[in-house]
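Before anything else, here's the structure in question.
One protein chain omitted, others in place.
Then we have chain A:
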Amino acid sequence: MARHDDGVITVGRSRTGTFFANATGIVFGLIMIFPVYWVLNTAFKPDREVRSFTPTFWPHDFTLDNFKSALGEELFIPSMVNGLIITAMAVAAALVVGFLAALAIARFSFYGRKAIILVVLAVQLVPFLALLIPLFLMLQSVNLTNSLVGVALVYLVLLLPYTVWTLRGFISGIPRELDEAAMIDGCTRAQVFWRIILPLTGPGLVATSVYGFIQAWNEFIIINTLNDPKNQNLMAWLLYNQTERGTAWGPLMAGAIITSIPVVVFFLLIQRNIATGLTAGAVKG
């Protein structure tokens, strides 16, 4: 143990060690942030600066043209609206269905409960791609291909396992004595769920809705398979435009930024709760 004059006890005895720890942190921090910075850098540059072979690390002629042209692209706005509608439907449905299912699993013991838990886990592992063909045929037979509802239904199925699993963790964390006390005071079981468990599961609902939002907003393979170009979301639009117009980096990066905004805003709003939210369900296992 080394005691220095300023009263600092350095773990591991050495200040060199602390220096290396800090240096590693900075280097890896830069690696993590660099691509993000590059997107921003490119999006605000005029085209000729983007194409120049000597890369500039700051836009010399700051411009918003790339954003204007991305917003003006055909189908950009409709794709954004589609994405919002699908995501909202899938997340809302996943929260309602998932909360009730989690309640049943966490608060009741019944025959087949373990089987359901295992199936929920297994479904998370199922390679969804292997199901694309049957899903397509199935949705086609009820006229739900090329529709926002069909995609939202598939997303709902994708989001449910995580939702159920996480909310189950949260609900199990609420002491049963609380339920019993409320019932002694005259609450019905439904009132217990509505007035006591639902509010206490709040952070879990936030965490799962964020997760669901990110998943649904970012998905592109399923929607691309099920729907026509007119009914795509922004992610699929972005990829399509990358392949169609390979080198218009400026507008593409601007489009990427606009596409990320909802997720980033969502993240910043709940940033403080995200660690607890994400881990509470995961760690309790």
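The definition used in the following text is that a residue touches a chain if its C-beta (ideal position, glycine included) is under 8 Å from a C-beta of that chain, and two chains touch if they have at least 3 such contacts; residues count from 1.
Following the convention adopted for this analysis, contacts and distances are computed from a predicted model.
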Chain excluded from display, named as in UniProt, from "Sulfur oxidation protein SoxY", "Peptidase M35", "Cytochrome c oxidase subunit 2" or "N-acetylglucosamine transport system permease protein": "N-acetylglucosamine transport system permease protein"
Contacting the left-out chain in the complete assembly, out of A:A101, A:A152, A:I197 or A:L226: A:A101
Residue among A:G25, A:G72 or A:P175 touching the omitted chain: A:G25
Selected from A:A88, A:L137 or A:A181 as touching the chain missing from the view: A:L137
Residue among A:I116, A:I174 or A:I196 touching the omitted chain: A:I116
Contact set of chain A toward the excluded chain (per top definition): 1, 7-13, 15, 17-18, 21-22, 24-26, 28-29, 31-36, 38-39, 42, 53, 55, 97-98, 100-101, 103-104, 108, 110, 114, 116-119, 121-127, 129-135, 137-138, 153-154, 156-157, 160, 164, 179-180, 183, 189, 214, 217-218, 220-221, 225, 235-236, 238-239, 242, 249, 252-253, 256, 259-260, 263-264, 267, 271, 274-276, 278-279, 282-283, 285
